[in-house]
Each structure stands twice: as C-alpha cells, then as structure tokens.
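Shown here: the complex without one of its protein chains, the others still in place.
Let's turn to chain A:
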Amino acid sequence: MSVGPYNYSYIFKYIIIGDMGVGKSCLLHQFTEKKFMSDCPHTIGVEFGTRIIEVSGQKIKLQIWDTAGQERFRAVTRSYYRGAAGALMVYDITRRSTYNHLSSWLTDTRNLTNPSTVIFLIGNKCDLNAARDVTYEEAKQFADENGLMFVEASAKSGENVEEAFLETAKKIYQSIQDGRLDLNAAESGVQHKPSQPGGRNTLVNDQTASKDSCSC
C-alpha cells in the first residue's frame, strides 16, 4: 500500500495575538523559518504561515494566522479567532503596558473562540532580561489564575519558541484523544486529514450526483 499523498494526519489552526510590537510576527518567523527577522514591518491585517510538526508520532500541520497588533486592525483580526484550536497570546516582558492589556486580549479570545481552544501565554523578548519590566512570577501567576499555559521566550535567540508551539499542539492533541475536542464539529480548528468520517466529505456527495449522469 502506497503512503497517502498527505504527509500529515491533522491540521491545527493557530492564531497569534497581542499588542503591537511584542514580536508576534517574529515568533512566527522564528518558528517557521528558524531565523530572526531583525526589522520586521508592521503586520497589515493578518499574515499566514505553516509548518509540519510531530506529536506522539503523528504528523500535524500547523496553519498559523499572525494578526496585526495595531488597534485599527482589530476589526479585521477579531474575525480570525473563529475556530482557532490554539491561541498564542504574546506580551513583551520589557513593556509593562503590553502585559497590562493581556486581560482584554484574553476576554476577546474567550469570547470569540471555542472553550476547547488552548490558550498559551508567551512573554517574548526574554533575551532582554536587563530591560525586564514584568517579572516571571507575576506573569506565571496570571497564567495560573486564568488556566493558561505559560513560557517566556525569545524570538531573537529562539529560546522556548519551538516549545510554545509544540506544547500547544500537544495539548490540543490530548484534547482530541480525550474526546474533549470534537473533530466533526465545524470550525473546531482541527481537520483530520485521512478519511474524515463526517465533516466536509459529507457535504460533497449529493450535490454533484445530478452532474454525474450527464458526464461524458
């Protein structure tokens, strides 16, 4: 039996959110390209990136939507929370204001996503420890209180970047295993690639039946 054309079994949809300039796009770039982008332009609306990872022997394709932090794009970015399986919420450890806005980001996330959406808090720029404005303990406490996963990372050095994306995927995968995440539900943020029992396949079958009879 030949190996199927898909070299992965699932697609997980992620969204990256947080204030302007906290390094969302850099985190994505570091994760997908393993490189640091030193002069990253402001994101316009949303950008898109993918990478295939492996969790418990399963190949998983991450579809990552990187949103603009600028307020004027909120109207656009808010629409992308819908059906995200994982949300990476980023702040900048050297700028307290970006940390202070977390609760508003969290509220948005909770309001606009599924309850099963895994929210991962990332304190970015941990390479700039000297300029630190938010302590690890404080952020950790905030994460614990809100049931978020948390790590301090650096898009520049690459520290913990991989971990944040992978841990999120593991948690999502676990939710699937535990049955907390229903793959057949539309917009769960997860697509199961090989032979979906329900889902999109079922949409296809009857519609084209009429066309078949006249196919030449």
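Things to note:
Going forward, contacts are C-beta pairs under 8 Å (C-beta built on N, C-alpha and C of every residue); 3 or more make two chains touch, one makes a residue touch a chain; residues count from 1.
The rule is short, and it goes like this: contacts and distances are computed from a predicted model.
UniProt records the chain missing from this view under the protein name "Conserved oligomeric Golgi complex subunit 6", selected from "RNA polymerase III subunit G", "2Fe-2S ferredoxin-type domain-containing protein", "Conserved oligomeric Golgi complex subunit 6" or "Ribosomal RNA-processing protein 40". For the chain left out of this panel, the touching residue among A:Met20, A:Val46, A:Leu128 or A:Leu166 is A:Val46. Only one residue from A:Gly57, A:Pro115, A:Gly147 or A:Gly179 touches the chain missing from this view: A:Pro115. Although one chain is hidden here, its contacts on chain A can still be listed: residues 1-6, 11, 13, 45-46, 48, 50, 63, 65, 72-73, 75-76, 78-80, 82-83, 113-116, 182, 185-188, 191, 193-196, 200-201, 203-205, 207-208, 211-212, 215.
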